[in-house]
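A protein chain is absent from this complex, but the other protein chains hold their places.
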Amino acid sequence: MKGSVLDAEGIRKSVARIAHEIVERNRNNGRLCVVGIRTRGDHLARRLAKILQEITGSPVPVGALDITLYRDDLSRLEASPVVHATEIPFDVSGCRIIVVDDVLFTGRTVRAAMDALADLGRPEAVELAVLVDRGHRELPIKPDYVGKNLPTAKEDLVQVRLTESDGLDEVVIEARAA
Amino acid sequence: MTHWTRKDLLGLEELTKEELELLLQQAEAFKEVSLRPIKKVPALRGRTVALCFLEPSTRTRASFELAAKRLSADILSFQGASSSIVKGESVLDTARNIEAMRVDVLVLRHNTSGVAAAVARGVRCSVVNAGDGSHEHPTQGLVDLYTIREKKGRIEGLNVVIVGDILHSRVARSDLWGLTKMGAKVTLCGPPTLVPIVMENLGARISYRLEEALEGADVVIALRLQLERQQEQYIPSFREYTRLYGIDRAKLERAKPDLIVMHPGPVNRGLELSPEVADGPQSVILDQVTNGIAVRMAALYLVSGAHQGQATELPEPSPQGVRA
Partner (left out) sequence: MTPPPPSRVLIQGGRVLDPSQGLDEVTDLLIENGKVARIGRNLKADGAQTINAKGKVVAPGFIDLHVHLRTPGQEHKETILTGSRAAIRGGFTTICTMANTDPVVDSPNVIEFLKSESAKVGLANLLPYGAVTMGLKGETLTEMGELQAAGAVGFSDDGMPVSNAGMMRRALEYSRMTNLPVIDHCEEKSLSGHGVVHDGATAARLGLAGIPAEAETVMIARDLLLAQSVGGRLHVAHLSTAEGVDLIRAAKKKKIQVTTEVTPHHLSLSEEALSTYDSRFKMNPPLRTQKDLEALREGLKDGTIDAVATDHAPHSAAEKEQGLVHAPFGVVGLETALAVGLTELVHRGSLKLETLVDALTRRPARILGSDRGTLKVGAPADVTVFDLETDWAVEAGAFASKGLNTPFLGWRLKGRVTDVLVMGRQVYHGGQFMNGGVA
């Protein structure tokens, strides 16, 4: 059984709203930077950074983080997953970093991202922005900005598709038989 | 290619082009790690990598050690002369003892061709060949491929010349397999006694004149000349070798100005390369050293992901006499 969670317009509005919220909460704060978690989080990060730049009128640095090597389940996998490069062309120390991901689920990906960032430097602060929060946290991770809250069953499959990688913008949910 | 399935990395000859691409791509990702202030990722945390170098080596061993450490692995280091372990079975025995300490990856260097494969067949842990006799040195081949692509933007269609003692060189063989699989045109150059006719069957052009070989070349890889070769009468003297096959500024005059000069190291300055070429603007030897870490991280990362008993084509170790 499939259902649409967000369409292209819905995604656009969510990202725009998150951008305004970020600007609102960080009005008097220091250097804003955006880091997206590969894959798809980095596309969202770039969209977000562009809007932030338009709003604030100043450049917002963007980077992409690959957290594969920091996964806590590496030793349990059948084979070493393919690692993509991390590209953060700025010094994370002293930045207020907005970490961006497409779906927040167990929270383990975000935990890995925090570890990876710690190895790159000492940010002034880290906030989390996600397009969809589907619940079922296994670690004490909380998003600061959410596009859409989506209650799901643990076996459900939430699929985010973005133009940059999939040719279209949509978020769909597939309910699987338990 | 989505993931690596081989338990071991024994050579480049048996790899597909996709597997080579995967290794190079992963090396690219790991290169970034070495540029960070904290040069460490937890990918192999809790795993043990044994470095078993039964033939002397400073650089390759240091490179593997650093690669393993940057992946957060634990290191076990064995050194010794291959001559003290005379027969192949004894190497296998050593390997089994190491494996019994629950080692995940065994990095092996030995002076006899074929030993890496023999050991890999007999142990369940992953084996990475760090050089077996004159047979292969796969990570060095990968370093060379990576460096060439980094400097030239591609490998396919390039003219690559490998100069020196091809007959005895495992680096030359790994380079040859890797380069031809990736679409480069390879020329093997050296004195006829060290580039025997039969090697024409390996897919390369053969030349005995260096200047002619260098014309139109994009890359030249100079191999180290072992000093024993003169005693063994493969060449009459070092003077003649250097005059005919040593790369100096004069010999590069007829070559393309953007030719890059490579060498697996260590360089016999004044023999294979003149000091000005070894340290000159066309030399990318130091880049090879830097890239060596990233390539070896990729190799260790990929083979350690293929689990005991889960990766494809792993036969049961053949029953050998178990030593009491």
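Order of writing sets the chain letters: A and B. Residues in each chain are counted from 1.
Please note the rule applied: contacts are C-beta pairs under 8 Å (C-beta built on N, C-alpha and C of every residue); 3 or more make two chains touch, one makes a residue touch a chain.
All values derive from a computational prediction rather than experimental measurement.
Colleague: In the full assembly, spell out which visible chains the left-out chain is touching.
Modeller: Per the touch rule above, the missing chain touches B.
Colleague: Of the listed residues B:4, B:177 or B:234, which contacts the missing chain in the full complex?
Modeller: Of all options in B:4, B:177 or B:234, contact with the hidden chain holds for B:234.
Colleague: Touching the hidden chain in the complete assembly: which of B:42, B:191 or B:264 does that?
Modeller: Spelled out, the listed residue whose C-beta touches the missing chain is B:191.
Colleague: Mind listing the chain B residues that contact the chain we can't see here?
Modeller: Its contact residues with the unshown chain are 191-193, 196-197, 208-209, 233-237, 239-240, 243-244.
One rule holds for everything that comes next: only the chains that are shown with their structure count from here on.
Colleague: Could you state the distance in Å from the CA-based centre of chain A to that of chain B?
Modeller: 40
Colleague: Within the complex, which stretch of chain A touches chain B?
Modeller: 66, 68-70, 74-75, 77-87, 115, 119-121
Colleague: Applying the document's contact rule, which stretches of chain B touch chain A when the two form their complex?
Modeller: For this pair, the touching residues of chain B are 2-5, 22, 25-26, 28-30, 32, 36-38, 40-43, 46-47, 301-302, 304-307, 310-311.
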